[in-house]
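A protein chain is absent from this complex, but the other protein chains hold their places.
Here the chain labels run A and B in written order, and each chain numbers its own residues starting at 1.
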Amino acid sequence: MPRELFTSPAHWTWLIVVYFFVGGIAGGSFFIAAMLDLVGNRADRSLSRLGYLVALPGIAIGGPLLILDLGRKERFWHMLVQSETFRPMFKWWSPISFGTWIVSAFGAFAFVAFLAALVRSGDRPQRGPLVPFHKIVYGLGPLSKLFLILGALTGLALAGYTGMLLSVTNRPVWANMNLFGINLLGLLFLASAVSAAAATLYLLGRRRGAGVEHESLHALTRFDDWVLGLELLVLIAAIVSLASFFGSVSAAWLAGWGALLIIGVLVLGILVPLVLYARPRMLGGNSGVLAAILVLVGSFLLRTVVVMSSETIESLERVAHGG
Amino acid sequence: MAEPMGFFTDTTVCIGCKACEIACKQWNQLPATNGGQNTISGVSYDNTRQLDGIHWRHVRFIEQFDTRDPNRTDGRWLLMSDVCKHCVQAGCLEVCPTGAIVRTEFDTVVIQSDVCNGCRACISACPFGVIGINPVSHTAQKCTLCYDRLKVGMEPACSKACPTDSIQFGTISQLRDRAQKRVGDLHQQGQTEAYLYGADDKIVGGLNSFFLLMDKPEVYGLPKDPQLPSRNLAPSGIGSGIGAVLVGLLGLLNFRKRRMDRFAAQGHRES
Partner (left out) sequence: MGDKMSKKRTRCPLLVALLAVGLIGCSPEAQRTRGGGPGADPGNVDSVVEIHRGADPGYKVPLTGAGRDDNIRSDASREDVSR
C-alpha cells in the first residue's frame, strides 16, 4: 500500500479551494498585466490596468480566507513573527512558511499597482495622492521595469506555490503526482491559474465601457489558448503519474473524482475552450465569453478535485473495504 | 542536553487493557470523544479508532480471524499501543510554519499549544497520521512524551501505568539493547517473525518510539517506508520553475508578436 494512505487528512477544504482559485487569479492577473506593460504596446495599458485592478481585490479576498481557515485566527501573525522570540519566522523549505511571505510581498506589489491603475490610462496626473504610485509603476524607467518584473515573478510564485504546498506533504494524490522526478502539482496549478486569470481579464475587458483594444483581447485569447494547451499536457501527465496509485484505492472514489476531473476539467474546462478560442465564430459572437467562463469553471473544479479527492479518501476507503 | 529518550513498545506482551490510554488522558486532562458519549466502531473491539488531538495513546486491536470459520480456531490478536514516534527526522516539525513544533533536550518532538495557530500543515505532513486538532485549544496536539514529567525526572504516564511493561521508557541506547535481547529471545523460542520497527536509523532517521512487531508494518497501520514531506520540495520546485519559464515565454511571444504584426500592418495606434 502507498505510504500516503497511512496519514490523516488536514481538513483543508472549501476555504482553501476558494483561496487557491482566487489567489491564482490574482497572481496570474498581475503577471499578465506586467507582461503587457513590459513587452506589449502602449495601447495595451487599458488591459494591463484591468489586471492590476483584479490583483489587489483577489489577494484581499484570498488572504483573509487563509486566516479564516486557521484554528486560532488571532494567531495568524505567528507565521510572520516568532511569537516567543519576535524574530522573523521563515523556513525556506516549508511551502506554507515561504508562501506566507509570497502572499505578503504580492500584497504590497498589488497594492501599489492597484493605486497606479486607478489613474485612467493615458492620463498623466500632475498632482494628487496617486501620483507617486503611478510613478513607481510607469515613471521611473528601469526601476519601474524592475518593479514589474519582480511583481510578475511574485505573481507566478503565488500561483504556483499552492501546488507545492500540497505536494510537500505525505497525503495521497498530492504527494504522489511525480513523473520523471518532477512533481507536477505546482506546474499544473500555475498553468491553470494563469489561464483563469487570462479568462477573467478577457471577460472584464470585453465589456464596452472598459475601452480595451480589440487587438489586446485577441492577443489575450491567443495567449490563453497556448497556456490551456500547456495545462492540457500537464494534466494528462498528472493523470499518468497517479496511475500506479490507482490500484490501492476504491473504485467508487476513482470513478467519482475521475469523472469530475475528465469531464469537468479536461473536456469542459480545457478542450472546449481551447477549440472555442481558436474558432471564435463557432457559436456566434459569444464563443469567447463561453470559453472564458468554462476556463474559470474548469480551474475551480481542478482545485476542487485535487484538494477534496485527497481529503475524502479515507472515508470512502473505509466504505469500500467494509472496514 | 540530556541523552535521547523514548519508548520501546513490545507488542508481544500487550494485553490491550488500555491503561496507557487512560493514564495519558488523565495526566494530560484530555477531553473525551464526543463528551464521553462515544459510539461503537462496529468493526473492532477497539472503539478509540485512531490517534488524534485528544488521543495521544491508542491501543490498536488487530483481530486476525477468518470470518468464514465459525469456530475461529485459527485466529490471533495482535495488540499494539500506538503513539507519536518522535521521529529523529520529524515531518511535522519540518513544515510547521509558526515554529510551534520544537525539539526538546530529550530529542523528543513537542507542539507548543500557545504558539500553534491551527494551520494543520503538520497533520498532512506526519507520515504516521498521529496529529489531530484538539477541539478545546483548536490547535494541533499529540503525545509530548510527557515533557512536563520528564522535566522533573518522572517517567511518562503511559509507561508508568503499563501493567505488563509492554511500554518501556528510557534512554534510546538502553531501550535498544533491551529490545534487541528481546528479539533474540523470541527468535530462540521459535517466534522468528519478531523484528524491530524504527530502532535503527533506517526509517526517517530513526524513531524515538520504536516497536517490536510480529507481522508486516502495514498490518499495524504503519507505513513500510515513511518519508519526510520535503522529499517533494525540489521535484515540485523544479516543476513550478519550468511552468514559470514556459508561461513567461508564452507571454513574451504572444504579447510581443502582436506588436510585430501590427508594425507590419502599419501600426497607427503606436503612440
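By definition in this document, a residue touches a chain if its C-beta (ideal position, glycine included) is under 8 Å from a C-beta of that chain, and two chains touch if they have at least 3 such contacts.
The structure presented is a predicted model; accordingly, all values stated were derived computationally and were not measured.
Considering the full assembly, B:Gln141 is the residue among B:Thr48, B:Gln141 or B:Ser209 that touches the omitted chain. Among B:Cys119, B:Ala157, B:Ile172 or B:Leu250, only B:Ile172 touches the chain that is left out of the view.
Considering B:Gly36, B:Pro70, B:Gly153 or B:Gly190, the position touching the chain not shown turns out to be B:Gly36 (whole complex).
As for the chain not pictured, it touches chain A at residues 38-39, 82-85, 87, 89, 91, 93-94, 142, 145, 149, 153.
Contacts to the hidden chain, counted on chain B, fall at residues 1, 3-4, 25, 28-32, 34-37, 53-54, 88-91, 93-94, 98-104, 107, 110-115, 134-137, 139, 141, 144, 147-148, 172, 201, 205-206, 208, 228, 230-231, 233-234, 237-238, 241, 244-245, 248, 252, 256.
Here is the rule we go by: only the chains that are shown with their structure count from here on.
Chain B contributes residues 43, 50, 52, 91, 94-100, 112, 114-121, 123-133, 137-140, 218, 221-227, 229-230, 232-233, 235-240, 242-244, 246-248, 250-256, 258-259, 262, 267, 269-271 to its touches with chain A in the complex. Within the complex formed with chain B, the residues of chain A that make contact are 1, 3, 6-12, 31-32, 35-36, 39-44, 69-73, 75-76, 78-79, 82-84, 89, 91, 93-97, 100, 152-153, 156-157, 160-161, 163-164, 167-171, 174-175, 178, 181-187, 190-191, 194, 213, 215, 218-219, 222-223, 226-227, 230, 234, 322-323.
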